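Just one protein chain is left out here, and the rest sit where they should.
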Amino acid sequence: MSTVLNVSSAVQDRQQAIQQATAADFSSLFTTPFDVELVGRKNCENLIGSVAMPVGMAGPVKMSWQHEDNKSTSDEVRLPLATTEGALVASVNRGCKAINLSGGAQVFVRKIGMTRAPVFSCPDGETAQNLIKWIDQHFMDLKTVAEATSSHLRVIEFQAWQRGRQVFVRFVCDPDQAMGMNMVTIAVQRMAEAITQALPEVKLVAVSSNACADKKDSVINRVLGRGYQVQAEVKIPGQVISNVLKTDASSLVAVQVAKNLVGSNVAGSLSQNMQVANVAAAMLLATGQDIAHVVEAAQASTTLEIDGDGVYAAVNLPNLNIGVVGGGTWLPAQTQARQLIGGGQEIDTYYLASAIGVAALAAEISGMSALAAHHLAKAHQDLGRVSQVAEVSGSQS
Amino acid sequence: MSTVLNVSSAVQDRQQAIQQATAADFSSLFTTPFDVELVGRKNCENLIGSVAMPVGMAGPVKMSWQHEDNKSTSDEVRLPLATTEGALVASVNRGCKAINLSGGAQVFVRKIGMTRAPVFSCPDGETAQNLIKWIDQHFMDLKTVAEATSSHLRVIEFQAWQRGRQVFVRFVCDPDQAMGMNMVTIAVQRMAEAITQALPEVKLVAVSSNACADKKDSVINRVLGRGYQVQAEVKIPGQVISNVLKTDASSLVAVQVAKNLVGSNVAGSLSQNMQVANVAAAMLLATGQDIAHVVEAAQASTTLEIDGDGVYAAVNLPNLNIGVVGGGTWLPAQTQARQLIGGGQEIDTYYLASAIGVAALAAEISGMSALAAHHLAKAHQDLGRVSQVAEVSGSQS
Amino acid sequence: MSTVLNVSSAVQDRQQAIQQATAADFSSLFTTPFDVELVGRKNCENLIGSVAMPVGMAGPVKMSWQHEDNKSTSDEVRLPLATTEGALVASVNRGCKAINLSGGAQVFVRKIGMTRAPVFSCPDGETAQNLIKWIDQHFMDLKTVAEATSSHLRVIEFQAWQRGRQVFVRFVCDPDQAMGMNMVTIAVQRMAEAITQALPEVKLVAVSSNACADKKDSVINRVLGRGYQVQAEVKIPGQVISNVLKTDASSLVAVQVAKNLVGSNVAGSLSQNMQVANVAAAMLLATGQDIAHVVEAAQASTTLEIDGDGVYAAVNLPNLNIGVVGGGTWLPAQTQARQLIGGGQEIDTYYLASAIGVAALAAEISGMSALAAHHLAKAHQDLGRVSQVAEVSGSQS
Partner (left out) sequence: MSTVLNVSSAVQDRQQAIQQATAADFSSLFTTPFDVELVGRKNCENLIGSVAMPVGMAGPVKMSWQHEDNKSTSDEVRLPLATTEGALVASVNRGCKAINLSGGAQVFVRKIGMTRAPVFSCPDGETAQNLIKWIDQHFMDLKTVAEATSSHLRVIEFQAWQRGRQVFVRFVCDPDQAMGMNMVTIAVQRMAEAITQALPEVKLVAVSSNACADKKDSVINRVLGRGYQVQAEVKIPGQVISNVLKTDASSLVAVQVAKNLVGSNVAGSLSQNMQVANVAAAMLLATGQDIAHVVEAAQASTTLEIDGDGVYAAVNLPNLNIGVVGGGTWLPAQTQARQLIGGGQEIDTYYLASAIGVAALAAEISGMSALAAHHLAKAHQDLGRVSQVAEVSGSQS
């Protein structure tokens, strides 16, 4: 099956077939500003072309960041945002200005690991209980089996829940610099096979059970984490709030409570933020990530509290899934977008997570200020009229 | 403030500045395969370039669709998917094949309308109660105020919830062929101003309160709807399941119960699907939508039930926000992606919603089958080795 | 089947059988301080005796209340609380004192109606859509069928959701002065039979589908309401906060934000209160309600905001299910507990709902103050030592 097809000619064949079927002009869609052979093999079957997403830049923004080993760095970071939603880049940019005038953002990053949760069925509850004990007792063996599938993978731990006679086992793995969902799936499949081979009564229902949870709203990913946990914070003095953000501390906190804390609850939502989805989508897209992971990234919590004459502002993203190798990360423009963050150099996952955290913080600060100042609608109205919005206050959400 | 800047030269200035600051090669990122002047004005501030997303094509797939007025059409539809996640297009394509061999998908679309929910504060609960009554009594006046802001906007209804002395009012509007979030925000801001002018005791806290709910997980959007509600369904005979999907009806239903119905619950998730986020992201991106709306689109419900010797399969998306005008919809490649769906012609929002529904159905059918057949890991493993995967069974989720 | 057994002698037979089987002393459990014949027929099969729950009294508390017709009354109300949890009555009592010194509570009550949601299955999605249309078109006929089952029942409206080819129809009924769950089930069963008779393709899966939702956490009951919606509120001056509640306004609001608004979210909970479950359980139990409805009552939202030098406090219960006829409401002590609220007279459901609302408000005010003053643990520790706690600050939650 592994015959080497010429992807380029296959793309041309498809384009020609479409052209003949429709007699329309697809010249823009049929553009492929990347290596068609590679994309056709690695990223996208039945390739016919591409869509270009505009990239705007926010920042540079001052960021001090820290990861588990207590190494701390301070940088000025440019933020590439792939978006077609007018006002978003301007909003993030205004947030960056406020952050810079407040001395920069502090970021904390922690790697939790990628998770995949197969579900097994047993003949009865007792067998289900024994299955969990067995996995616990043979964890090191399973780890060996799993880690043989990739030199980049480490199995960290597992959690398990019984429901009737089914067992949901959530394996947590470190996929190194990759986002790792595929790598982890392959490893978990091997572990699942080892389990069912050792315990013939136990059947694998599916290698993925939604207890993972991948690309869905979930509380489990916030309670236990998934991918990376990032928090970015800054204390903004009163003067910066009035000069740059055109509002005041108490109005900001009033919107925080009414919108993020109570309004989310009215909606039956377990997210407590304004527009993290906007900025997460734009950053994931620009840097070559799996864009569907915006669902998990959007489950963020924003904090705004009175601090002196200003506010303490923070954004906490409990499950951010990213990588700098694998998937779409190798694409040339996306690679360069990450290098833009890194000041010309490739960055690691911690750095990328930090940059997304700061971008989210900037977006929340600016967006919430626009709401507090009643400028949100105005920003969008102006956008239709003026050519270049010097200081747009907020994007939608 | 409305001086007409030359966007092109501003972009070049930015590119030059970045180049000088970093001394790296940004030639791929700095590419702009669209009208820089227009994009810089309408879609993206501080424009520096673009990222290209590969577009693969699934289908054509047979689709009969119906909207509220009972008009029904039947078409063969091509599905453009912008993605870098290998196996997704192949997975959707396999689902399309199964659908076609089963006689095509049936789609139902209903426009709910775009919502925006301002939050007002009152001196006490009684004033809050009176506010709701006042809005009810003056709804026609408010509608007039709102509809004066755009000839494309119609205010349909409102819902209101009191919490203490604050009131969350959720206005539901029909923004015609646009997704409409900005249009609706402007109109709601006008209504909010009319309200606070008539009732001086009432203050607007924020024009958006998260009870909207925009780009967050929420139950309110599933209970009351938002944007478009789409359901796509098909009955797949046993033979198609075994020949094309390489599994059987009872295995499929077992995975449905264990994963989508129970596993989601283990995760504390209120979505009941496998990979709708993947396909929604790819379709929204390809067709020029606001990509952050994948958060809402991902809150879908998949149904798989035994039907004769096969299965009844359906996907229900209760809040899909899309448009064919406004935002990024005008971009040339994205416009052509919609025309690809339309067989060479621009489509309306109902048609686009239907196509997304069918794509989601195809992805769920194929992806769930891959899980049931224990092929998910294999699909991803093969992908690294072979040049062109003839029949990849499923993408991640 | 309707032979008239002698319940009393059946109870005695059971008691004797237990005595013989175990040789233990069950004299306290075997006590029956009510009409055994009636209880054995109406409330409890296989009756063997009773447990007595201590009832403490809080208040009198000043309460102004208002229902939809804008009638407003002002009363001093005694609150009977059936509980074994030390500190609860004292906590509510302290809250009542604070409310009284602040001029009394303002209460708003609204009857939503009791709901029951059957689920129907159809051969396909189109039939499911037509089912919803059919119900809409024949609503008046169905109403007639339903209302023939009881002179106390009115069918108000219905809501419907389609999932695949199943339809969840949520009927909202006014059961007059009863809580009405049984009455509504019988009426809905008749409507379901009328529907399936008219539409032979449509099958009733179950008369209750959990979309009701009865005695479970749910967002639907908060978005759409169920039973009664009650809000009680009061503005507490700074002096009352310091003298009676031993804390200050800003500490109270700090606990509100950290615990009720953010802490609930950390827990993945959609309730935003401190101890409404405690007080709802005690009031439902004392007044003869279905005690399992504490699950719905506990889904309350507490508000605490700075107001002048004090706070604005409110509790909002979106789905409180109560009655003054039917079920256990006729039991002698429980009847008298309601009469205690009514100053010696039976009360209606609006009045009972109001009293529960005020009790919840008092409990939240006092309990949150105990937390803010760091007295919660102390209150419980003291309880073991002293004979009568003059001013216990808070119960658990």
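Note that the chains take the letters A, B and C in the order they are written out, and that residue 1 is the start of every chain.
Here is the rule we go by: a contact is a pair of C-beta atoms (placed from the backbone, for glycine too) under 8 Å apart; a residue touches a chain by one contact, two chains touch by 3 or more.
Source: prediction; values computed, not measured.
Between the chain not shown and the residues A:I195, A:I220 or A:I365, the one that touches is A:I220.
For the options C:N46, C:Q137 or C:Q197, the residue in contact with the chain missing from this view is C:N46.
Counting over the whole complex, subunit A has residues 66, 106, 108, 124-126, 129, 161-166, 219-220, 223-224, 231, 233, 235, 268, 301, 303, 305, 312, 314, 316 touching the chain that is not drawn. Against the chain not displayed here, subunit B makes contact via residues 219, 222-223, 257, 261-262, 264-266, 268, 270, 272, 301.
As a convention for this text, only the chains that are shown with their structure count from here on.
Distance from subunit A peaks, on a Cα-centroid basis, for C. Taking each chain's centre as the mean of its C-alpha atoms, subunit A lies 42 Å from subunit C.
Centroids of subunit A and subunit B (each the mean of its C-alpha atoms) stand 18 Å apart. Counting partners per residue, subunit C has 219, 223, 268, 301 as the residues that reach two or more other chains.
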